[in-house]
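Structure first, then comments.
Of the protein chains in this complex, all but one are displayed in their positions.
Up next, chain A:
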């Protein structure tokens, strides 16, 4: 593989997949180490192009997002690092694609679970394209004070604590992601911190091997000593042993192979036939530790002494190098916290823009009015409406009444304003949402919107002990229509069946009270003037609803609150929506064309 230096302070990277957190993390690192410009110059997102919003220090910036790797690479030719955040199913294809650009030479593959054959093919392709791949299953790499990949190093606080913002003298190679971070810290305590660290991933076939990466650090004159953390299984450590023996690795190497506990896992080691040829003892932690020690590496008795041994080797280096200068620990810039993070830590406080009191979707199960939605599944629909509209303030009869109203108001034929508008809009080839909305716009005090109005006068009159006769008289003098009274077609002789049903419900459930009684008295008065001035559906719903509220023990001020916000008109809006959606669908099903009102039905006047 190509150059030994994969990353510099000028490295530009293209990130595959729009992962906001690690991208921000990379930019925060850039700010921390006083980079002049962000290291991430472009993002590839196969489903979306445009801009990605993020921060560089305190400043809001945008990074261009492209749909293809080729496009991103063409526009950003100086970028040579490809941070491959694709899933295990597409990471291989993404890296193959990236090599075709000829500019993206160094890849870091973060996906876990890439098939072995794909990793092995990438070994071949990396060689052929003079490239370098860390991973799969790499958490990234850190060139201290120059460049960081993805989530490597953890949070900014940890990066500061582990002194990863400035170069030390140690080159680190590790197979374990969690231990990579632990070792970064440990090396900052027991030596002067890492110069560069590479996490190669724990797969059987990391594309660039343990030895590849150790040699890369061996050849870098800035690296003064090497630290390796290997693992039980596989032959990779033996390649390192060979390199120590042949003096390809000359720098002091402190190494530990973990997994000595495996000897206690009875039966875990796969046994059978020629697998035994590879010899399970051969790849055990004990055997590899011994081989490394025999070849000249510094190997502790146990991991517990790893830090002290690193310290010993580091001190030897410092003592024999008079020109050694301690790194500058002061020069870094902590980026501001994100609002979300600051809130989490109680460092800032913030007013909410929206207050909601009826539902919550943050938990494992959404709640309506504080109760899990599964509770509502057991109950009739009315209880859900009760929870979301009245915060559970209605009794069971009230919930039943709501359902009855929905059934009654669901539709009233194609000629009424709601249905007509929905039909005309649907036929203009607008969608269901638009058609239904068009119908809803006709709801008002002339059509379905009189429920609250009717309840209003009934409530006021009964509260103030006004008689029906004087109320009707007063309205006549003010030349005002009485809401909920009157019908275009129905009359005293041809009563509205729906009103009959509502009245019967009130009587059989024993909830008919002073409000319905008063409304029927008003109807008696208005019928004296004209026989279609009957109590209509809106009116009946409004006053019966008042009776239900009163019977369930609601105080007058509570009823006042419900009326004030106009909640009751919701009953008609919800009910009729069922019919309007039906009409919109119906027209589309029949493939009806645009509606044009006929000329002969219009009176043109000048």
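Assume a residue touches a chain if its C-beta (ideal position, glycine included) is under 8 Å from a C-beta of that chain, and two chains touch if they have at least 3 such contacts; residues count from 1.
One rule holds for everything that comes next: contacts and distances are computed from a predicted model.
Trainee: From the list "Glutamyl-tRNA(Gln) amidotransferase subunit A", "K+/H+ antiporter subunit F", "ATPase" or "Cytochrome c oxidase subunit 1", give the UniProt name belonging to the chain omitted from this structure.
Mentor: So the chain that does not appear here would be "ATPase", according to UniProt.
Trainee: Thinking of the whole complex, not just what is shown, which of A:115, A:370 or A:593 touches the missing chain?
Mentor: In the full complex, the listed residue that touches the missing chain is A:115.
Trainee: Would you mind spotting which of A:124, A:245, A:281 or A:371 touches the chain that isn't drawn?
Mentor: A:124
Trainee: Based on the whole complex, identify which of A:6, A:27 or A:177 touches the chain you can't see.
Mentor: Residue touching the absent chain, from the options given: A:177.
Trainee: Pick from A:88, A:220, A:496 or A:586: which residue touches the chain that isn't shown?
Mentor: A:88
Trainee: Which of these touches the unseen chain: A:219, A:303 or A:324?
Mentor: Per the contact definition at the top, the residue touching the missing chain is A:303.
Trainee: In the whole complex, what residues of chain A lie against the chain that is missing from view?
Mentor: 21, 88-89, 113-118, 120-121, 123-124, 139, 151-155, 158, 161-162, 174-182, 184-186, 202-205, 209, 229, 231-232, 235, 258-261, 263-268, 270-277, 285, 301-304, 307, 344-345, 364
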